[in-house]
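Structure, as structure tokens:
Here the complex is missing one protein chain, while the rest keep their positions.
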Amino acid sequence: MEYHDSEKATEVAGRVEDFMEEVVLPREREALATGEKITMDEIEDFWDQAKERDLFAPQVPEEYGGQGLDFSDMLPSFEQVGRSLIGALAIRANAPQEGNMHTLEMVGTEKQKEEWLRPLVQGDIQTAFAMTEPKQGGGSDPKMLQSTAVKDGDEWVINAHKWWTSDGMDADYYLLMARTDLDAHPYEGTSIIMVPREADGVEVVRNVPHLGGHGITEREGGHAEMKFDNVRVPVENTIGEENAGFEIAQMRLGGGRLTHCMRYSGMAERSLEVAKAYLSEREAFGSTLEEKQALRHRIADAETRLHAARCMVRHAARELDRSDARIEVAMAKMFTANVTNEAIDLALQCCGGNGIGKDLPIAHFYENVRSFRIVDGADEVHRRSIARWAFEDIDETEVENALQFDEDLRIDELDG
Amino acid sequence: MEYHDSEKATEVAGRVEDFMEEVVLPREREALATGEKITMDEIEDFWDQAKERDLFAPQVPEEYGGQGLDFSDMLPSFEQVGRSLIGALAIRANAPQEGNMHTLEMVGTEKQKEEWLRPLVQGDIQTAFAMTEPKQGGGSDPKMLQSTAVKDGDEWVINAHKWWTSDGMDADYYLLMARTDLDAHPYEGTSIIMVPREADGVEVVRNVPHLGGHGITEREGGHAEMKFDNVRVPVENTIGEENAGFEIAQMRLGGGRLTHCMRYSGMAERSLEVAKAYLSEREAFGSTLEEKQALRHRIADAETRLHAARCMVRHAARELDRSDARIEVAMAKMFTANVTNEAIDLALQCCGGNGIGKDLPIAHFYENVRSFRIVDGADEVHRRSIARWAFEDIDETEVENALQFDEDLRIDELDG
Amino acid sequence: MEYHDSEKATEVAGRVEDFMEEVVLPREREALATGEKITMDEIEDFWDQAKERDLFAPQVPEEYGGQGLDFSDMLPSFEQVGRSLIGALAIRANAPQEGNMHTLEMVGTEKQKEEWLRPLVQGDIQTAFAMTEPKQGGGSDPKMLQSTAVKDGDEWVINAHKWWTSDGMDADYYLLMARTDLDAHPYEGTSIIMVPREADGVEVVRNVPHLGGHGITEREGGHAEMKFDNVRVPVENTIGEENAGFEIAQMRLGGGRLTHCMRYSGMAERSLEVAKAYLSEREAFGSTLEEKQALRHRIADAETRLHAARCMVRHAARELDRSDARIEVAMAKMFTANVTNEAIDLALQCCGGNGIGKDLPIAHFYENVRSFRIVDGADEVHRRSIARWAFEDIDETEVENALQFDEDLRIDELDG
Partner (left out) sequence: MEYHDSEKATEVAGRVEDFMEEVVLPREREALATGEKITMDEIEDFWDQAKERDLFAPQVPEEYGGQGLDFSDMLPSFEQVGRSLIGALAIRANAPQEGNMHTLEMVGTEKQKEEWLRPLVQGDIQTAFAMTEPKQGGGSDPKMLQSTAVKDGDEWVINAHKWWTSDGMDADYYLLMARTDLDAHPYEGTSIIMVPREADGVEVVRNVPHLGGHGITEREGGHAEMKFDNVRVPVENTIGEENAGFEIAQMRLGGGRLTHCMRYSGMAERSLEVAKAYLSEREAFGSTLEEKQALRHRIADAETRLHAARCMVRHAARELDRSDARIEVAMAKMFTANVTNEAIDLALQCCGGNGIGKDLPIAHFYENVRSFRIVDGADEVHRRSIARWAFEDIDETEVENALQFDEDLRIDELDG
């Protein structure tokens, strides 16, 4: 399928595809077959190879070690890496690290970029974005944020309870969201503060047990529950403007939603590829499963919806490169989250017992993709935004027209 | 929603939108409210106004009286006209007339264009495309075509039984598909022949009674059942190359599928507008229906899927302007057909009794849109093509990988 | 499929099935093929035959001329009559007449039964239930009822504006709902009053134009818009207790919802039968459509869901024969409404152009069934009731358990 991506986008994505086919997917298949985890040494070796092939960190400006692509142009590369359980990690385009890079690049000071962005891109440090809280409506309603950072001289004194802090088990630094102006509405009174793990009072409580999370690499990642008890960090650790935390988080999330869409589209596409390969060889009731029309037609539907998602995500990326694209991104995210869940569910079903089994990647994908309908805005939260937009602009002429059929008999006439 | 259409496309569509709001929709609402049919005089007056506003027949080259837009550029205008039951008719962009114009323009001789295309664009004659036959697998399998045209001197002698010939009740000419080389496979031995209604042996049997078909204009249109009994027409009435009928029909259908998508997208959008207007004013159980979250969320879903369809159709139009875009069009058509059916069904449900009632346009749309999942290739036919494409290119590495888990125990070992 | 219906139920249903196969369906097919309407004489002849076969009005007590079956026992007979466009009419089990019979039988005085029930059963008079009003939230919210009946001596003086009064075009009598105690909540202050059409001030405004409504009998039926302007009827025309209108309407509706389910189940089943017959003979791409697995599997799904509906409706009928079964009926109605819509939509799709066409009954069914998701409580109204029931009885232990994971950090600690 030709998507009319730019020449540069296509060219980098071609290199990424080769890297996946030649290096990453073979290693993934081996790890699944043997059950042996991929080591950090191997991952670092992937990074070296990715640099040699000029495809490392496509989303990062060239001066900080990446390929300098905007959302539209990174898109086909991100689709490619999504095809493997370790693809995004292998080129350093994995969430939440890439979103944190994006955040630092957008609003960090030069000093912060040198201190944190540069090593983060290189993989010398790991970060986590500590936003969601146990008491906070499942994370959907940001107004319920309870963490606080109070200024004491040139230090923040932070008290917070966070969970679902992705990659939090391994992180060296936390981009922590806390209320910094308790008198203001949270939207206007929250800041993002960089907290080193080694600071006094930082406690990694546990890896919240969850669906999936049985990766094929040594790295734990995980979704951490964290406590921050009177943790002190310099005020200069504030990322971006003080009290602008929500605005920055929204910018981070807008892009993050789309890069998730890209990677998950690749994951769904790979699932269908595996399913089709499987169907083409397995036989039952006198023919290969590939020839069973019912499955063929359902695959045709899945391919069609996935194509729809990829068209939408491209549209939203184009728009995000020049505006905030809030509704475009919300629609693309919600639609893609559902479409990729369905496609992977179908692929699993096509493979029967082997779909449930973890010799193939599909069951891993299945565990993984379920959270996509919840994180970065649950479906319900996006529907809420889209509905508000949809009802913003009621056509008054249609209202009048609709009402005329009800209006011609008045209540007072009735009583007459 | 900003779709990044070209400047020209946007500019013409703006004029079309104004025409709809100012002239066409008010007249439609009046016709629905009073039950009085719109006359042919009124329609011709629409055409005059459309010409004055430089938006008549956007799909036709300027030299033949239109606006000369390619598929990408006519798209937003066609979405606009789809919003009204009489929108496409009002600017002479209605199916099947516009598809017939496209056909004549693509493959007609200069003489044919002067004789038929020019008056057809102006509305001085009506045409119909007579393809589907009663015995032909519901029209889905073109190989089963049975109509014949046998050469006798410089005349074709035509025998045919057709039905579902759209606009066939009113047509002055029929673009009739018949086998012209009985020894060849139908794909290589079928021609399109222009047959005047007044020719001897042409019989309009009946308007096939069908869902919908209760229009708001005087014009009957209809889906005709037709018999052609030893009808004689000059061989020079052949449209395009002799025996190239299927190829031409495919070209006609590719574009026709997309223009249908555009118009039906507009119809779905209008339905949602009417529903939202209705919900914003009607009350039940203590608040307006607009405030009922369950309906809001379903509208958000419908808007999202409609947006997906519009992105896909744009992609397919872009591709069709430079290639045959067979799969892109098949996907866009099947997806849009389903999405618009669902959106209109939802809009109807939102309006309750008024949704079923015909004071509002939604019930008309509901009747109308159902056929879109059948005409121009039923969903099942498109799924068949898409599936064939999807299975064309099985990844052999995935096959090997999938099979390794089954291969290690051979049947001969079992017998050992 | 064996449903374990009672011996009596099975036995009457067997007779009904024979009547359908031998008499009613052949006449229906003829009417569709020729377009000639079935006359009232013919319908009266059906009634005579139905009486001879001991299957007339199964839902009516024997003393009033019927077969005396309760909901469980009339069920399979009602499924049978639903298979034909004129089946219910042919045995006098058609809505809304049968619901009106049920109402009169439940709460009518002996005098009312003699005067109205007996001739109504025989078809000597027609009735309509005038409840829905233009201003009344689409009919979903009964509290918004605005019609009034004020006592003046031994007469009611009625002022009302009604619409969607089914069979209202033909009715001789209207069971009209009006507020009779304006100080009371409508639930406690509304009565049902029998209004003869010939009374002064009764105006049949129009047949509300609507989806469907193109029947195959002479009888118009229709959904009437009605005005009642200072109409006077004797107070003894009150049906049931004064001010008990809502309670009676609920009893009427509970049964009416289920009998609708029964008839529409039969309609869906017939649609699938027609579709399967069609698929078994039509060919495309080298085999009959019956052999296309994708269609077969979708039919299997439709049959399965229809079976689910029939099991649910039986459960609800069993429960309704001994309780008010409010939630059971709501679930059965909403589920059946959706399942039958989907089954008929699938049957239509299976028949392609012939599905849209009205030579077969499917397009008629398609028009007809759409309203079932709206009348007798729109889906949304039933979901509302079901949700209220579902949330009535929250498990406190689960609440405590769910909350424990959020509770261990208090806001005051955070502020500390």
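Note that the chains are named A, B and C in the order they appear, and that numbering of residues resets to 1 at the start of each chain.
Note that a residue touches a chain if its C-beta (ideal position, glycine included) is under 8 Å from a C-beta of that chain, and two chains touch if they have at least 3 such contacts.
As the structure is a computational prediction, the values presented were derived from the model and not from experiment.
Contact with the chain that does not appear here is found for just one residue of C:24, C:211 or C:360, C:360. When the missing chain is restored to the complex, the residue among C:8, C:29, C:206 or C:232 that touches it is C:29. Residue-wise, the contact with the chain that is not shown comes from B:296, picked out of B:197, B:257, B:270 or B:296.
In the full complex, chain B contacts the hidden chain through residues 134-135, 146-148, 159-161, 227, 292-294, 296-297, 405-406, 409, 411, 413-416. On the side of chain C, the interface with the absent chain consists of residues 1-4, 21, 25, 29, 33, 272-274, 276-278, 280-281, 290, 293, 296-297, 299-301, 303-305, 307-309, 311-312, 314-315, 318-319, 327-328, 331, 334-335, 351, 354, 357, 359-360, 380, 382-384, 386-387, 390-391, 394-399, 401-405, using the contact rule stated above.
Residues of chain A that touch the chain left out of the display are 35, 132, 137-141, 143-144, 163-164, 208-211, 282-285, 289, 292, 294-295, 348-349, 351-359, 363, 366-367, 370-371, 373-375, 378-380, 383-384.
Definition applied: only the chains that are shown with their structure count from here on.
For chain C, the chain with the farthest CA centroid is A. Separating the centre of chain A from that of chain C, both taken as means of CA atoms, is a distance of 48 Å. Computed from the mean C-alpha positions, the centre of chain A lies at a distance of 38 Å from the centre of chain B. Among the residues of chain A, those in touch with two or more other chains are 293, 296-297, 405.
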